[in-house]
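Here is the structure we will look at.
A protein chain is absent from this complex, but the other protein chains hold their places.
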Amino acid sequence: MRVLVVNPNTTASMTAKIGEAARAASSAGTEIIAVNPDMGPASIEGYYDEALSLPGLLKEIAKGEAGRADGAVIACFDDTGLDAARALANMPVVGICEAALAAAGMIATRISVVTTLSRSVVPIEALVRRYGFAERAYVHAADIPVLSLEDPKSDASSILRAAIAAALKADKSDAVVLGCAGMADLARDLSAEFGVPVVDGVSAGVRMVEALVGLGLKTSKSGAYATPLGKIYTGALAGFAPDAIIRG
Amino acid sequence: MRVLVVNPNTTASMTAKIGEAARAASSAGTEIIAVNPDMGPASIEGYYDEALSLPGLLKEIAKGEAGRADGAVIACFDDTGLDAARALANMPVVGICEAALAAAGMIATRISVVTTLSRSVVPIEALVRRYGFAERAYVHAADIPVLSLEDPKSDASSILRAAIAAALKADKSDAVVLGCAGMADLARDLSAEFGVPVVDGVSAGVRMVEALVGLGLKTSKSGAYATPLGKIYTGALAGFAPDAIIRG
Amino acid sequence: MRVLVVNPNTTASMTAKIGEAARAASSAGTEIIAVNPDMGPASIEGYYDEALSLPGLLKEIAKGEAGRADGAVIACFDDTGLDAARALANMPVVGICEAALAAAGMIATRISVVTTLSRSVVPIEALVRRYGFAERAYVHAADIPVLSLEDPKSDASSILRAAIAAALKADKSDAVVLGCAGMADLARDLSAEFGVPVVDGVSAGVRMVEALVGLGLKTSKSGAYATPLGKIYTGALAGFAPDAIIRG
Amino acid sequence: MRVLVVNPNTTASMTAKIGEAARAASSAGTEIIAVNPDMGPASIEGYYDEALSLPGLLKEIAKGEAGRADGAVIACFDDTGLDAARALANMPVVGICEAALAAAGMIATRISVVTTLSRSVVPIEALVRRYGFAERAYVHAADIPVLSLEDPKSDASSILRAAIAAALKADKSDAVVLGCAGMADLARDLSAEFGVPVVDGVSAGVRMVEALVGLGLKTSKSGAYATPLGKIYTGALAGFAPDAIIRG
Amino acid sequence: MRVLVVNPNTTASMTAKIGEAARAASSAGTEIIAVNPDMGPASIEGYYDEALSLPGLLKEIAKGEAGRADGAVIACFDDTGLDAARALANMPVVGICEAALAAAGMIATRISVVTTLSRSVVPIEALVRRYGFAERAYVHAADIPVLSLEDPKSDASSILRAAIAAALKADKSDAVVLGCAGMADLARDLSAEFGVPVVDGVSAGVRMVEALVGLGLKTSKSGAYATPLGKIYTGALAGFAPDAIIRG
Partner (left out) sequence: MRVLVVNPNTTASMTAKIGEAARAASSAGTEIIAVNPDMGPASIEGYYDEALSLPGLLKEIAKGEAGRADGAVIACFDDTGLDAARALANMPVVGICEAALAAAGMIATRISVVTTLSRSVVPIEALVRRYGFAERAYVHAADIPVLSLEDPKSDASSILRAAIAAALKADKSDAVVLGCAGMADLARDLSAEFGVPVVDGVSAGVRMVEALVGLGLKTSKSGAYATPLGKIYTGALAGFAPDAIIRG
């Protein structure tokens, strides 16, 4: 099975770390293809970055499916472009916020989500509601920039730990979800440290895609995820016309 | 007062019609600047088109604000890119679905929304929930392509009328919201025909922006709509780095 | 355009202040008619006062419409009698809680509402739910009597400021709504002081009515706001029989 | 135990029928005091009538409590003035919509509410949400005037039966709630006819008040139902100043 | 009237205390039959105990109905087995969480529920949502074992008092519900101490069942509470086959 993992920002070191986490989490027999777009923002911190990451992200989805990926993970905790990717692809596509909540929801009752920047809290709360976790998942920000997690000299890790401790207490929760793809390598240690399950979305995303592919399920094409209608695209995005992009 | 009205698709004839409706709805003293992007899809029908319309739409928002617009309307009923536009701009930005529901909600109790394609029902229902109308607005599709509304020889108008009649009966509603910017010219006639208020989002959007500007309100910059953080953007979207685009 | 602004309590000094705020917020060409009933309570603090303000309030609505008002604002943050006023009138009628939330919701993501008495928190929370803001507006009381805002010697203003500061922090909100018509004159200063949009309902109500009138919208008469049925009214309220009151 | 039953409209024949139903439903040892206001509308059909019934209704609540009633039922299915009555009284006060839903909810899973006029559907749906039955109670109108139920020559009863049959089928419900105090005498026959529990609000209201009084519970005075603050009331409602009305 | 009160755990001293509270709360003319199963756990603290209490509890329901009980109360605040008991019985069956919330909801606006163990908070929150109190009831744990309430030497009572004081302040609530059948004897004193209504579920359950029986209501048999279908039961539970258990 080939699972495409798209980091929607353009920072290759983060893609490498995400790919490593994805591989570590994958089943024997799963090939992980970790990519990032060649256009768009270096990190996704808020609505504007999210919007601008979409063309590059969708191009990677199209390329991946043309390259015979069986399913895809979108490795940004905002689940950036998830609906558009599903409309574009036939393979299943899963967001890491969605996957982490689904997994955490099967082993715990109340969930603390800890993300990076406070400006991401509102968009993630919207996802929490969308995925049906409004009554039992609570979102907190550690107030650390996304790329500080890449920097071993920053104190991002200790700030994150303090935020997790505070969230567990305030939420009376029994599981933690890490709210950023850049935290993918920390889950196991944090779980040991805090004595509760700690779920990383990248890992959960890979396993959820494996599950869907294993079930023979593909994205439904009879509703809102119907294949995009052929039409003219112009300007810098002319190459993104559905016919063109689906052909690869 | 200068109100920017962005049609996020690239079809100039539709921009012209939207501009005309916006002008007809605006107060004396309001200048309407109706534009469309030079990149992206010719119409927005579903999630994929919506995603690809964003860079062009956001460029128009940035250009408009640099050109001293006081507020902006996003003239697509999916309220495409609304959050990203608010993060980018200081001026108030309003979506036409949002504006139409807000207006209809102040004069009626139950609202039938009638849009074009069935694939748009699910995204519009998500907006209905987001704006707090889940308990009283119901979304229906007439199953007509967006651009058929531009074609006087199509039977789009009569199909739309039948869909409105059916929705009013099924929903026991007392107002109609037209679920596509391309229907902006039909509201008055339909209201007379059906004997209930019929709200067009473009008109409502213009008046809501006028209201916000009149109140001296600007988009809040202290939460999720904080100004995008400066960072590297690469590839075809290099020019969209926040610093660059905000400078204009 | 003539906009009726009804202060539903009988305190003329508060009506004057509300009228002034309404005029300051209105568009050029809008005439503000600020009135209060000649019967009922001197201030509205809780459910009982609210109920007893209704006959006087509704008489003012009827008189205003007979006097060719184009729309009306009910200037009490409980949105006292809003549904009854809409059933009575053909013109649009807007509540100041409703208008303030609608405006704040278009420029911010999370909203702190700060009202006067703690007994008003529960009724305002019910409005917050009704208008669809349950997931993003939070209600607080400053614990000051309504009419203390009229008294320059009281420390109402400093108590209110402290309550706003506490609410912004606790709610992680990015806008404030002032939860009492008597605070209409404070919005601009508070916005400057706290660095976030501060919305006054009287101002927002005037602009929302202007928008609805500008759109040519009237209250729908085909549903729950249908014109009251003619019937016998007796006792001290005999004069309020629908036929009589609508005739003016 | 003395239970006050207030019919908030002024139609004495309806009060008599309600009183009879209340007596039939009451426990041995309960005295039913059925009254109606001497001011206000002859029937309550929609928001305007509801608003105008409040002063008379509240006067009856105050008189009843001064006359040593132990609890009160408001016998209109809109639960007219319930919150204001609770703020005014120390005794428990129950609405018949509230009581009927509470009772039906303990013996059935899905509930069809059948009321009189279609204009009452939206206000009753708001009560259904308020009382927590949004997921399992459905409101229908038989489209019969309230007072037609008093007229033995009308075909109101057969229209009501048809509406109940249709509602049970459409809702897949297992209980019926009669949505008008004027239907109080029909519950037993309809239950036999349709083979499901049929709940009348007047009866349920009496029994719920008996339960609360039996439990020694009084309306809480520490929150939104706090005793109205003393203040000046003017005009035709001067006599309704809290101090005056509570003194009786 | 005969009201069966089933304590679903097997601790006879707790059954005695519950029976006493039930008798104290019942109307003249009501006979209370307080029982507990002869199989299952000594106390119900969490989901596992709850599940294992069901066969014994249901046997008591069947025996009670065969013994001509008119209605039943399930005296555990988890409302253990409520739906199964309703499916089994024709008489009305009420849970004490359900009854306490219904009663509290008619005399107050915001409710603090205080239970024993923190592991019970999540299941009780699920009940709060089920009964429609999500917007106004808040659940807290005092962190005391259920049976410590039976031990006069424990400090359970003072810990409970501290938890109530903290909950009233944090929730800004105006009533308290005691979240354990073992607290049935404390309500009156706590109400005097805290100056707000304090509702005990056992008492409320008895009065609610009396109300339903007085109304002539039985559990609906046409929906999800339909009589269990006859079928083979095997092993230690062979005697629980619906035919066998309903015959008694």
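Think of it as A, B, C, D and E in the order they're written, each chain with its own count starting at 1.
Following the convention adopted for this analysis, contacts are C-beta pairs under 8 Å (C-beta built on N, C-alpha and C of every residue); 3 or more make two chains touch, one makes a residue touch a chain.
What you see is a predicted model, and the numbers here were worked out from it, not measured in a lab.
Every shown chain that the unseen chain touches in the whole complex is listed here: A, B, D, E. Of A:E45, A:E98 or A:E125, it is A:E98 that touches the chain left out of the display. When the omitted chain is restored, the residue from E:N7, E:S27, E:S43 or E:S173 that touches it is E:S43.
Residue in contact with the omitted chain (choice from A:A108, A:V121 or A:A141): A:A108.
The omitted chain makes contact with just one of the residues E:G19, E:G64 or E:G81: E:G81.
Residues of subunit E that touch the chain left out of view are 10, 37-43, 45-52, 54-56, 58, 81, 83-84, 86-88, 118-123, 126, 130, 145, 223-226, 228-229, 231-238, 240-242. The missing chain lies against subunit A, touching residues 25, 27-29, 86, 92, 94, 98, 102-103, 105-110, 131-134, 172-175, 188, 195-197, 199, 203-204, 207-208, 210-212, 214-225. Take subunit D: the residues that touch the chain left off the picture are 109-110, 135, 172.
The rule we apply is simple: only the chains that are shown with their structure count from here on.
For subunit B, the set of residues touching two or more other chains reads 86, 109-110, 172, 223-225. If the chains shown are joined wherever they touch, the resulting network has some other arrangement, not a path, ring, star or complete graph. Chain pairs that touch one another, listed by label: A-B, A-C, A-E, B-C, B-D, C-D, C-E, D-E.
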